[in-house]
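Removed from the display is one protein chain of the complex; every other protein chain stays in position.
Moving on to chain A:
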């Protein structure tokens, strides 16, 4: 073939740039780096081995993180869950936060979703056509570098503020993120010997005396929208078997004054009704086998 003269079995003898062809007067000659001082070397395997050293450092860190911190998983999506605090992945937080300021939301939302991002990403996209000077060192192109530094600081700041708000909001609502709560529940249940906790696949204890008016009238009107038609839990927690963990007074207190996301039923139901509901719920004990 075109390579090798036939008298040698060794075909890979060429080290250098394969694209060095006959120089063409109109086309730029591909660089072979002979103009640069120092030691250049072949890409594979010489250089790639050096780069692999950097790769190993990253890989060890990556695998350590993977083993130390399992990927989070919350509870199955429930579109009716009104209390959930939405949270995008961390690298979208800067734009998520940007949309919370007065001139980038409500009437000015277009400025936030299109205006500012279009300018920023547009400038980044077209950077080579905006910054056309010959100078490459960053301190010799103060405008481009300064703009990039300001954008970086702004993005970091927005991301930080967004995360800060999120943690404050969790604290204020007394909410534990679902993926953490799920882990805790799982550990609890495994410790109790019940096996791993899988949301929506819990054993729902049968209701005790479902024909009671407290359930068939009052609760069917007020409670099942959140706690499920069989009180198996939906947005609110499962109430079947609640008598095992809470007594009459505790239940009455929760129904009267509300808890977490649950509204107070003080005005909605009469004292007598609440008392009947609490009495009935306190009777809900999981059947012992």
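FYI, a residue touches a chain if its C-beta (ideal position, glycine included) is under 8 Å from a C-beta of that chain, and two chains touch if they have at least 3 such contacts; residues count from 1.
Heads up, the rule we're going with is that contacts and distances are computed from a predicted model.
K.L.:
Tell me the UniProt protein name of the chain this structure doesn't show, selecting from "Acyl carrier protein", "Menaquinol:cytochrome c reductase cytochrome b subunit", "Sodium:proton antiporter" or "ABC-2 type transport system permease protein".
P.N.:
Checked against "Acyl carrier protein", "Menaquinol:cytochrome c reductase cytochrome b subunit", "Sodium:proton antiporter" or "ABC-2 type transport system permease protein": the hidden chain maps to "Menaquinol:cytochrome c reductase cytochrome b subunit".
K.L.:
For the chain left off this view, which of A:135, A:188 or A:213 is in contact with it?
P.N.:
That would be A:135, which touches the missing chain.
K.L.:
Which residue from A:42, A:60, A:150 or A:264 sits in contact with the chain not drawn here?
P.N.:
Of all options in A:42, A:60, A:150 or A:264, contact with the hidden chain holds for A:42.
K.L.:
For chain A, which residues lie in contact with the unshown chain of the complex?
P.N.:
Listed in rising order, the touching residues are 1-4, 9-12, 14-19, 28, 30-33, 35-47, 50-51, 53-55, 58-59, 62-63, 65-67, 69-79, 81, 84-92, 96, 99, 109-110, 113-114, 121, 124-129, 131-138, 141, 144-145, 148, 152, 177-179, 196, 198, 201.
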